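Every protein chain but one is kept in place in this view of the complex.
To keep things simple, chains are lettered A and B as they appear, and every chain counts its residues starting from 1.
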Amino acid sequence: MAWMLLALPCLTAALAFGLARRGSLAALVAVLGSATTLVLSVVALAGAPTGARGAPFAEGQGSGPGSTLGGIDLTLQLSLSTTSAFLVLVVVLVTLLVQTYSAWYLADDDRRGVFHASIALFAAAMLMVVLSADLVLTVVGWEVMGWCSYLLIGHWSRREAPRRAGHTAFIVTRIADIGLLLGVSVLIAGAGTSGRAEVIEHWTSAAADPGTRSVALVLVVIGVLGKSAQLPFHDWLLDAMEGPTPASALIHAATMVAAGTVVLAQLLPLLLRAEPARALLGLSVAATMVLAAICALVEPDLKRLLAWSTISQVGVMLAPLAAAGTGPTAGAALGHLYGHAIFKALLFLTIGWLAVTRGSTAAGALVGSGRSHPVALLAWAAGLVSLAGIPLVLGGLTKEHVIAAVGEDVGARGLVAHLVLGSLLVTVVLTAAYATRALIVVVLGGEQRVRARAVMPAAVSGILVVLAVASIVGGLALGGRLPDAGHVPLGLFVLVLALVLLGVAVGYALSHLGVQQRLVDGRAGRAVGAGLGVGTLQHLVVVRPVTALARLVAFLDREVIDTYVRAAAWGVLGAGDAGTTAHRRSRPASGLALLGGGLLAIAVITAIVLVGAS
Amino acid sequence: MSAPTIDVLVAAPVLAPALGAVAALAVDAIAPRRRLPAPVVGAVALTLAVVCAVVLRLRAHGGGEVSTLCLTGDPALAVTDAPGMVASDCLLRVTASGALLQALAAAAGLATLFLLARHRGSPPESPDSRAGRPVADPGVEVALVLATVSGAAVVAVAHDLGTWLVGLELATLPVVALAVMRGAPRDSGALNLITTSVTSFAIAVVGAGLWVTATGSLRLGGVASWAAGQDASMRAVLTLGIVLLVASVAFKLSLIPFHAWAPTTYPRAGAEVAMLLASVSTVAALGGMVAVVRGSVSVHPAIQPALSVLAAVSMVVGAVLALRAQDPLRLIAWSGVTQGGWVLAPLVAGDVDAAVGYLAVYVVAVVAALSVVAALSVDGPRRLEDDRGLLRRRPLHAAVLGLALLTFAGLPPGVAGLLAKFVVLRPLAAQGLWWVALPAVVAVVIGLAAYLRWVALLLLPAPDDRTPEAVDPTATRVAVVVGLVLLSVTVVPVILLGTGTT
Partner (left out) sequence: MIHTAGPYLLASLLVALGLYGILARRNAVLMLVGAELVLAGGGLLLVTAGAVGRDPSWSGQVLTLFVITIAAAEVVIALAVIVAAYRRRGHIDLAQDAG
């Protein structure tokens, strides 16, 4: 069953790629493929075995071909449990909605067939990460996702900016992936097998060296930080806004940025025993959450605001893995993953439509655009309500579980856990503030009346309505499917509610008092709009040394090594020319002289040998 | 002493061409105006020779030998028995490699015959040659070719000095005559050839005299020379005799420094004579060299350095000079120099089968290459640059030529050449003869450049205003047939190299 779930998107991708010239046909194939996969994933969810406590992904019950390579046992298994089936359902649902949306959004694009194929392949890669019970397959899915993100971000490759953005995304995540690959290699080498159940069993047993385990997990965490766009790897996600909005909805909501969460949840037993890795994760996540939320407040472009928001919310998603106790960790993280996927996809798809009506995603251009269609208004509001964390809606529910998981018995867990908890609480305020800002700009801002209602295709309306409903009442789908996320005490509930209301008030005050506009137009807004200069830093620290090294190597090869080769060729050719000149005159006498000389020479050689032998 | 019996089948590869030569001359005397009968007679004789040689090879397979002309109990053939070696009573002993040499000589002679029998020959290099003169004496040319082939066939199986000397000269002199008849009007290069040949024969006779002085018999065999090798004073005489015999054969293999005639004679004598020189003459040379080396087993360590120097220098210098050749026949001449070195190299280690296998692959490839050159040279002598883009204009010829060149270079898909080089290097490496093996490797590298230059010219696109050159149909057919033989050797190298891998 798991293999079928994986094979279907692959097949869809291959078919769509084959039909890429006929864009509409490819779109149809892609949509149908995603729909079939959705049906299949519902069936899978119904019949999936429940994972055991502590092993929600049921890796012990995997299926797949095995092989042995160089002394390492490669099990190459996929496994299905309710948790993984639920996540698969979420991913496939978002993929289907994105595919349908893209059929409208890219209707005039001549490369839409390739786009649909890439989306399908991306979904397949994410499914592989979710379903895999084998570290090698996880890495394969991870890398294919990285490649697909490059293809999707740089889809409008005729322009310079998307190409650069695609390269940046690929290279930054690649550099972080060095950590992931090294960490996974250490884990596999130590355990002698690549099956995750066996690896976990080996590294949690007494035979494992704690230092090596910590180092491996630190490396894995570095890889996760890169893919999840946490500090210091966050700038690729901002540049990735150059890609088409449906791609952003998929990549930056449901799949790629959340893949790190899934991997860490899968390796949770090891992570819980590796304090340095958790500390690193916690530090990065705490700083990122707050910083990204502040930046979202002053970001001039609304689509980039959503990107900052994603960075911040992924930090929230990773917080339980960094700081929570052993019980509700996975449940809280995966819960917020689910919530974030729904409401962030909704927000991205809505802004896609809004941008089409106004021609730009800058805040100044989108003022009041939400009022041109009731569905857009509803969708935007629903998504922001969920984002802000209003209690009882999906986003609020999952955020409360996260805070509860981190806050539960926080005193026993050290400084980093306290830091993370503090950052979470501050982030709640800031999130509510910028969500209010976004709502005011799109829905309420501006004095001029909106003249005409814009057209929204029925499919798009349907998509937005579905997502809006899901982001409000989607909490009902949580239940036994994800691991237990713990209990939210009443006090915490009240505290979070108070913080959210505080944040809303702050946001309203900022924009009403005009401070908001001054911040956005001022130096802060410009600095944030330029990505806080991290790109320049990376250029200095990574790009320039590497290219200088490459130039040095090329110079050595060309000037030092090649000189010997050229000298050898020159020598041989010179000898050839000399010989040819010597033989140009074809006198018989010189031939005879040569013959006589040769005879003498070999006679002398033989005589020497004879005399020497006797 | 009873008269010796001759098994006609065993002697057929020698007798058929010889009798065919006589018959061709007779036919030419009877019907001098007719062009056709003499080549037909010649072709029949050579085909018979090929078939008998193949049959002999199959019979002698597995290390045995087929012999005839046996004189049991003849006191003239009595020699001191060496330990472990038994003297044979037979004078004509055909081993598997000897039969292969005979088959090669006859087949190459057949190809040359077809080329010579064309109405117009290919014009040789010369500033004032006319484009192809009509053949004047077909019968004489056929007789000359058949005489050469029979000489080569007899040297390959010679076990005594008389047969050796006669066969060697029989393989050399008719080629000189052909060079004069077919060569460039101004200077056919025959003078270089004849002066070198005469000198070599003279040296050979002196060497033969020294051999007879040392061993007391005419027989060329390890058994015959064993006693002389043990005696200190006679060993020096024997060694000097062997050195002189080797030197006299070395010019036919165009080894350096006996090579000076080759780059002159090949271009000026034309493609047909060049084919004869490169194939039949080389086969005779190897047959002679093998006979001498086989007979010098007892003093082999003494002549090894001389042979090594000859082989190593020829391999490298031939390749270096082939790199700078500007026309196909000169390139083939220098290629012949380097391949002569390659053919001699396994004899330094004493491995006869490897040398014969290598020569077999070389002869097939060179006949293919030269027949393509002959086919394309209808309008005049060609330069290498004229072959640019040949693959587009004449794909069949370019394919055959390309395969032959890749076989020379030893690159896939010329797998036969690659395996032949491996077969040569293996006994050298096994016996630790690095001072021959390392120059061989250098020669391979330089040879790659030399041959790939030509192959690249075939493949590169030419300026569009070249019309496809006129091709000669007979030569094209010969090229295609030999190309198919080369292809089958490439696919099943065991046909030719099989004896070398046992």
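Here, a contact is a pair of C-beta atoms (placed from the backbone, for glycine too) under 8 Å apart; a residue touches a chain by one contact, two chains touch by 3 or more.
What you see is a predicted model, and the numbers here were worked out from it, not measured in a lab.
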Where the missing chain makes contact, among the chains that are shown: A, B
Residue of B:199, B:225, B:314 or B:476 in touch with the missing chain, whole complex considered: B:199
Selected residue (touches chain absent from view) among B:209, B:350, B:380 or B:413: B:209
Of B:10, B:60 or B:165, the one touching the omitted chain in the full complex: B:165
Residues in chain B touching the chain absent from view: 74-76, 161-162, 165-166, 169, 173, 176-177, 180, 185-188, 190-191, 194-195, 197-199, 201-203, 205-210, 212-213, 216-218
Residues in chain A touching the chain absent from view: 585-590, 592-593, 596
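Following the convention adopted for this analysis, only the chains that are shown with their structure count from here on.
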Cα-centroid distance, chain A relative to chain B, in whole angstrom: 71
Chain B-touching residues of chain A, taken from the complex the two chains share: 572-573, 575-577, 579-580, 583, 586, 588, 590-592, 594-595, 597-599, 601-603, 605-606, 609-610, 613-614
Complex interface listing, chain B residues touching chain A: 187, 189, 191-192, 195-196, 199-200, 203, 232, 235-236, 239-240, 243-244, 246-247, 250-251, 256-261, 263-264, 301-306, 309-310, 317, 320-321, 323-325, 446, 449
